[in-house]
Every structure is written in structure tokens, then in C-alpha cells.
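Take this structure first; my questions come after.
For this view, one protein chain was removed and the others were kept in their places.
What follows is chain A.
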Amino acid sequence: MSANDPSDTILFAERPEWADLTPVSQYENIQPLAPIFYKPEYKDATDYFRGVVKIGEMSPRVLALTETIIRLNPAHYSAWQYRYQTLLATNSSLSAELELTNELTKAYIKTYQVWHHRRLLLTKLNDPVPELAFIEDALTLDAKNYHTWSYRQWLLAHYDRAEMWAGELPFVERLLEEDVRNNSAWHHRFFVVFERGAEAGEDIVKRELAFAKEKIALAPNNNSAWNYLRGVLDHSHVPYASQTAFVKLYVSASAPQTGTDEVVDLENPLPAQGAELPCAAAIEFLADIYEAEGKAGLSRAVPLWKSLGDEHDTIRKKYWEYRIREATAAAQTS
């Protein structure tokens, strides 16, 4: 679509095919707030756009005009909005529009409007399956892009098709393979496993706990994996104490010794070689387990919080002191 390339310097004011339209310039009072020094091509295109909107014209040339504006300012929500209505009014091919949007999405990946436009197109096209591959490709540009992930979650929830859900766990695992600290991927896993509407059974909970622990073993200082572990336990109302044996492996200063022929314990995987221990998240977790025991556990929880505040997580010293105060007060009143 070279005619719509913003580097094409022919202004709309100079194009004979636009001669019939009266441009409307932008009104500003004498001293506006935060005026933008518009490029001539932007002023020109938006003058014609205001002219178009004023008379309500919806025609193929409006698609060219709005594309020009969008390429100059992808956050111009009115241009997107008018473009979408024009696509519908002119019976334009929405598949062709999606093709164009593929390019625009990648070029303006942090822009709300491009993703909203995509959503509107999909709602009409009703062909969500190829989108999953597009999204995975877009994530190679930015694996934590919020819009990209939101769009995937919307797509899955909106269409709710078994064949779409089916590939999601391998997809998440591919992303965590690349970056085990990608919290967006962890969040997505929680969404896929627990928020589909269907109740996750005991075997699924077991599988998810094992998954989180396996990833913790690889890289213990990873809040995303610990938050996931907590999330699974909270969601399924399993007490944290069920994980005591596992957590203790990460609380001591050195990794437990293993014999080469030892059977791998899936419920309690050992920290990887060279892992930085003790792990602050494990200390916090163990203190939570003791705190839940009430008065009896307090004397074991307090030294753990103290060690976090004094040594292992000093930036949050005030928080750990607060936890000690709170738990101590709770024990006295119980």
C-alpha cells in the first residue's frame, strides 16, 4: 500500500482525487495547553479527516486517509473508530484488514487502539484459531507485553473452544523454558488451569504443585513461581503446611547432599546445583506455615522473619518487623 506510506510526501491538499472535500482545520484558542507542533503531513491528513467526519463520508478513500493518520499517530482513537465503521459501511474485506493489522500490531505493539481494533475485527471474523500463532509470534518481540497477553486471554475466554485451550499448557511451557521468571506466562498458566470455569480436580492441583516446585528447584529465587505455588494452594484450600518438607530444602544455607543413585522425589525436588540459598521466599513460606499453627508456631516463625529483615530481605525490614508484631499480638489475644 505504498500510496498510504507516510513517507509519500504528496499532501491530501495536493491530491486531485480529494479536491471535492473541504478540509476542516483544528481550532485552538490563543493560548492552548500543551500544543503539539504538528508535522505538516499530520496537519494536512487530520484537516481532511475532520472534513470527512463532518460530512459523514464513508468510502474506500477514507480507508487510505485513516491509514495515513494511524501510521503517523497510532493512538488516534477516532481515526481507528471511524476506520472500523467505514470498513463495515463499505463492505470491505475484514480478512484483508486483519492482514494489514498484523503489520500494524507489531509496529505499534504498545498502543491500546491497535489491539482494540484487532478485537473488533475478530468478533466479526470469528476465526480465532490462527490468532494463537500470531500472538506467539508477537511475543517474540516482547515476551511480557501486557496488551499481547490480555488479547490472548480475551480470545480464549471469548471463544471458549476446547481445541484452543488444548495447546495452552505446552505454549506456556515453551515460554517458561525461555524465561522461567516470565510472570506473564505464570499468570497465563493460572488462568488456563483454574479460570476456565471447570473445577480443577485433585490430580490437577497435584500436577500444578509439582510443576511449580520443579521450576522453583531450577531457580529458587523466583517470586513468580512462589506466587504461583501459593496461588494453587489458596485456590484449592490446601494448607501451606502440606509443603513443609519441600520448603525446608530451600531454607538452609546449603543444598542438601544427594547420592547419585537417589530416586528423584517429584514432590520435593532438590535445589539445582549452584542455586543461591537460603531462599528468602522459602523462609517467608515456612514462617507462614508456622504462623498458621497459632501460638505454638510463633517461636519458630519469629526467628525466620527476623532473619529476613536482618539478612536475607533487608529492603523489607519494616514489613518483617510488622509481621512479628502482628503475629505476636494475635498469639496474645488467642
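Convention: a residue touches a chain if its C-beta (ideal position, glycine included) is under 8 Å from a C-beta of that chain, and two chains touch if they have at least 3 such contacts; residues count from 1.
One rule holds for everything that comes next: contacts and distances are computed from a predicted model.
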### Query
According to its UniProt entry, is the unseen chain "Acyl-CoA dehydrogenase family member 9, mitochondrial", "Roadblock/LAMTOR2 domain-containing protein", "Sec sixty-one protein homolog" or "Terpenoid cyclases/Protein prenyltransferase"?
"Terpenoid cyclases/Protein prenyltransferase"
### Task
Pick out which of A:Glu178, A:Glu293 or A:Asp310 touches the chain that's been left out of the picture.
A:Asp310
### Task
For chain A, enumerate the residues touching the unshown chain of the complex.
24-39, 42, 46, 50-51, 53-54, 56, 72-78, 81-82, 111-112, 116, 120, 144, 146, 149-150, 153-154, 157, 181-184, 186-188, 190-191, 194-195, 222-224, 227-228, 230-231, 234-235, 310, 314-319, 322
